[in-house]
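A single protein chain has been omitted; all remaining protein chains appear in their positions.
Entry: chain A
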Amino acid sequence: MHELLLYGQLPAPRHEQVLKILAGYAAMQPRRVLERHILYKPTREPEEPGAHLGRGGGSQTVGGKPVKQQGTVKSLFYTRLVQKLDEGDFGRADEQPADSKRLSADVGSGEEPTWSFEFQDMPDTGDRGVSVRLASSTDLLSGDPHAWMVAMGPHQFVSEYYVEGHRFVHGNVVVFLHRILHEPGVRSLETTPKVDPPEFAALKPFDPSGAYILEAKVRVQDYNNQTVLEEGVNELKSFQKQMKGCVELDIPDRLSLDTRVRYRPPHLRAAQAVR
């Protein structure tokens, strides 16, 4: 399914005020959301751009059909695992020895799954007034998510960070007022995600100023259905107009939401591996 997105930013002191305004607008209490995002990168290195063009050169076979050239190359994307957390999940690490525990995505009956595998494509070009991108989310129902990601793919762990915020729903628009937190200092040493999240107080905002991000999202099932797409775009735009003066919502920079893996020339790659 496709997502239509608009982003806005607001400084930390205004968080309370905007939370109240959004609660009044959506006529509901804010829903607290705590998530942990774990980023994975495919182990296979992307090819050099342009490498595919010279391949499969002229065939000298007589009477045979020419070999069809590979028109496009499949890009490799960063994907992520998202785990929904509660307040009580933080800071349980000292209860049991960390080695014996593994991440578990098992769900009891009647509960909602906590782990999900998310993939987001790069936003489309073209100007509709909102940013459109393909996104898909798959819930994981059992097993060890990290082991699964490493085995299937294969992927390697890149980093993890935490997202905390509040979510509102108004009609089809999902408004997410959040900021990104991380545990400072331990990033480059990790190769697997932590089994238990650390204490909540130990997490610091990723953005030192503590600014919050407002994300307005409309999800559309079928991209090709023009009427539905138009309706979604209009709903999102009317939300933008309503929020004028409170928080300015804008199309994000397309390339900053790019999730493709970059090509690294071999000499740099070696340097990276050594480091």
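To be clear about the criterion, contacts are C-beta pairs under 8 Å (C-beta built on N, C-alpha and C of every residue); 3 or more make two chains touch, one makes a residue touch a chain; residues count from 1.
We take it that contacts and distances are computed from a predicted model.
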For the chain that's not shown, choose its UniProt protein name out of "Mini-chromosome maintenance complex-binding protein-like isoform X2", "Calcineurin B homologous protein 3", "Mediator of RNA polymerase II transcription subunit 17" or "Bms1-type G domain-containing protein".
"Mediator of RNA polymerase II transcription subunit 17"
Among A:Leu81, A:Leu103 or A:Val220, which residue is in contact with the omitted chain in the full complex?
A:Val220
Going by the contact rule already stated, which one of A:Asn172, A:Gln242 or A:Thr259 would touch the omitted chain in the full complex?
A:Asn172
Contacting the left-out chain: of A:Ala12, A:Ala147, A:Ala202 or A:Val228, that is A:Val228
Which residue numbers on chain A touch the omitted chain?
1-2, 26-28, 31, 167-169, 171-172, 174, 218-222, 225, 227-228, 231-232
